[in-house]
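Got a structure for you, questions after.
What you see is the complex with one protein chain gone and the rest in place.
Entry: chain A
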Amino acid sequence: MSITFKKKISSTSNTRLPIGTRLNSNGTLLLTSSGISSLDTFVGEGLPIGSLVLIYEDKYSNISDSILRCYLSEGIYNKHDLCISALRNDPTENLPTKEEYKLLDNDLNNENDKMKIAWRYENLSTINSSSSSLSTTNIHYDLQSTKSISNELIEQIKIHKLTWNDYIQTQTSISYRNYLLKSLHQLLTTNYSSQSIDKRILRIGIQSLSLSLFDHDNKSHFDELFSFLYYLRILLRTSLATCIITLNEKSKLFETLADIVFELKLSNINHSDYIGFCQLIKLPRLNTIQPFIPDTWDIGIKLIKHRKNIIFEKYSIPPDLSQDASRDEKHKTLSCSSSTQLDF
């Protein structure tokens, strides 16, 4: 008989954690949800506080913008302050609203009844290995919601916007990225330091940071981005904040500075259930040598519930049954009626 020991995390410690955060299974990291619970399972239960996330955008930035919107909405519902920098559109306009779905026993049984291939296993209980076993409540954000988040929730938090117009009005000689960085430095060191008494979390979302428009000098585009990510990472490590940055260009050096990196691609397969794919490139190694290893590094992205909710799941190619000649209609019967010829 094997005995396994699991470190017991004190139940009282959760009462001192900031709202909307929890400790990881080892008790060494403070985590918060990205807003997409299925994505959280692939990156190690959530986003670590103090981490930097890089997303390589998909072709039209639809999926990356959806992830950003869910991330910001999750912040509002968890009373986290927001800081946004976006040029193409304002992600805070028409943020998705939260929907909770509880998986009832009937739903689980219905799913079992639908097994057509693995019909031998339909009577066995399902084991939910991908998501948390603590609850069967899935939280999704309605990306097509016409309702807005209630003002009561929005008034409880602060939303800081760092816009291009603000930068132009300051008439400063520094580049936009440096202006952004210095604004974040002031914000993080004064209000969201890890030493501050008021433990409020700040969620930073920066859209399309690698746009050439933000370059101070065309020749130093790459170095500017590198220094931005470097200084931001140092700031985040001493702050109660997380940051998601979307980029439209890839570089291995950017990946050395970020904690979580993944790439989004649109699906080019017609009639596929997947709208896109997510390739995990790097997972966080905060306070540990070996990071969380997911079951797969290739993830499919779907829109469910009439294309309202976005989910990430293990990408699997369905079996192709169309060209198998032995499975035509006349031989499907399992009866013991005599037949003169047996076809294998």
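Quick note on the criterion: a contact is a pair of C-beta atoms (placed from the backbone, for glycine too) under 8 Å apart; a residue touches a chain by one contact, two chains touch by 3 or more; residues count from 1.
The rule we apply is simple: contacts and distances are computed from a predicted model.
A.B. asks: Of the candidate names "Nicastrin", "Aldehyde dehydrogenase", "U three protein 7" or "Elongator complex protein 6", which one corresponds to the UniProt protein name of the undepicted chain?
C.D. replies: "Elongator complex protein 6"
A.B. asks: Of the listed residues A:W164, A:F222, A:Y274 or A:Y315, which contacts the missing chain in the full complex?
C.D. replies: Per the contact definition at the top, the residue touching the missing chain is A:F222.
A.B. asks: For the chain left off this view, which of A:I159, A:L211, A:L280 or A:I311 is in contact with it?
C.D. replies: Of these options, the touching residue for the absent chain is A:L280.
A.B. asks: For the chain that's not shown, point to the residue among A:R88, A:K182 or A:R307 touching it.
C.D. replies: The missing chain is touched by A:K182.
A.B. asks: Quick one: which of A:T163, A:S196 or A:T288 touches the chain that's been left out?
C.D. replies: A:T288
A.B. asks: Can you work out which residue in A:N89, A:T170, A:S196 or A:T256 touches the chain that's missing from view?
C.D. replies: A:T256
A.B. asks: Name every residue on chain A in touch with the hidden partner chain.
C.D. replies: So the residues of chain A touching the unseen chain are 28, 182, 185, 222-223, 226-227, 230-231, 233-235, 237-238, 251-253, 255-257, 280, 282, 285-290, 293, 297.
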